[in-house]
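Below is the structure I would like to discuss, written out as structure tokens.
Complex shown without one protein chain; remaining protein chains in place.
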Amino acid sequence: MIELIQPLGFELFERIVVPDEQAEIATQLRKWVGMGIDLICTTGGTGVSERDVTPEATREVIQQEIPGMAEAMRAGSLEKTPFAMISRAVTGVAGRTLIINLPGNPKGVRETLEILLPVIPHTVEVLRGKGDPHEGGKHTEGQVGSHKDEHHH
Amino acid sequence: MIELIQPLGFELFERIVVPDEQAEIATQLRKWVGMGIDLICTTGGTGVSERDVTPEATREVIQQEIPGMAEAMRAGSLEKTPFAMISRAVTGVAGRTLIINLPGNPKGVRETLEILLPVIPHTVEVLRGKGDPHEGGKHTEGQVGSHKDEHHH
Partner (left out) sequence: MIELIQPLGFELFERIVVPDEQAEIATQLRKWVGMGIDLICTTGGTGVSERDVTPEATREVIQQEIPGMAEAMRAGSLEKTPFAMISRAVTGVAGRTLIINLPGNPKGVRETLEILLPVIPHTVEVLRGKGDPHEGGKHTEGQVGSHKDEHHH
């Protein structure tokens, strides 16, 4: 994921693995949003099983949903696998932070993130222009991983 | 519809015609969800007229919406008719039951159901894995028909 994001001028701020609990994910998201992080990418937890609560946690935190990003991710992914339609990924804005739910598997992360790359810098730029209690946006990226096995601490 | 679903290993549990009333549809959906039925397909009631309340009844019952299924149904259907975009069909999960709103006309049912067929067995399998007050999933299908003229009792 980082290899795709860094060429756009972002640097990794933090990468954290959070248990599949809605409250814990939402708390971590809120913490990063409060810090004025530009972009948060979560991975995993977007399916239909009991543990899949990342969309709910995300929706709890965002003020504006950007449904078209999730639609574009699914539509692009659907050309490769019908299972793309089961992804409940949410994309939206909390404060000045863009939050994107990515799938759990690295191949899916790459495929869906590539769909969004052309619009991420502009979107982040617009969000930085928002009036804000904090001074100046931090050009960094936070990441919540909701599946333990996919991330290094 | 049954000819499409049965080859996947499902058997018809019940087929019921319900009036176009949100409360009655929701009650029937909840009854089947409470029984642990794997899959509920509704037909009709997804348009924009006053009687079209199936999406509202469905949303009232589900805990997780699966927007990508409805998006894929509409996008696939849109290749055949622009009227696909008026369908307000909802797809989601209530308890361990997958609920799918299908269109009212048999041709539309076939076309949209075919789009979902590749992912239905896997989705139902995942849902059966959910912890549950009931013992063991029933491999059967319920069906609410919201238009009287399209179903036999």
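Of note:
Every chain is named by a letter (A and B) in the order it is written, and numbering of its residues begins at 1.
We adopt the following convention: contacts are C-beta pairs under 8 Å (C-beta built on N, C-alpha and C of every residue); 3 or more make two chains touch, one makes a residue touch a chain.
Since this is a predicted model, take the numbers as computed values, not measurements.
Screening B:42, B:87 or B:123 for touch with the missing chain picks out B:87.
When the full complex is taken into account, the listed residue touching the unshown chain is B:74, out of B:15, B:31 or B:74. With the whole complex as reference, residues 47-50, 52, 55-56, 67, 70-71, 74-75, 78, 82-88 of subunit B touch the missing chain.
In the full complex, subunit A contacts the hidden chain through residues 64-69, 71-72, 75, 93, 98, 116, 118-119, 122-123, 126-127, 129-131.
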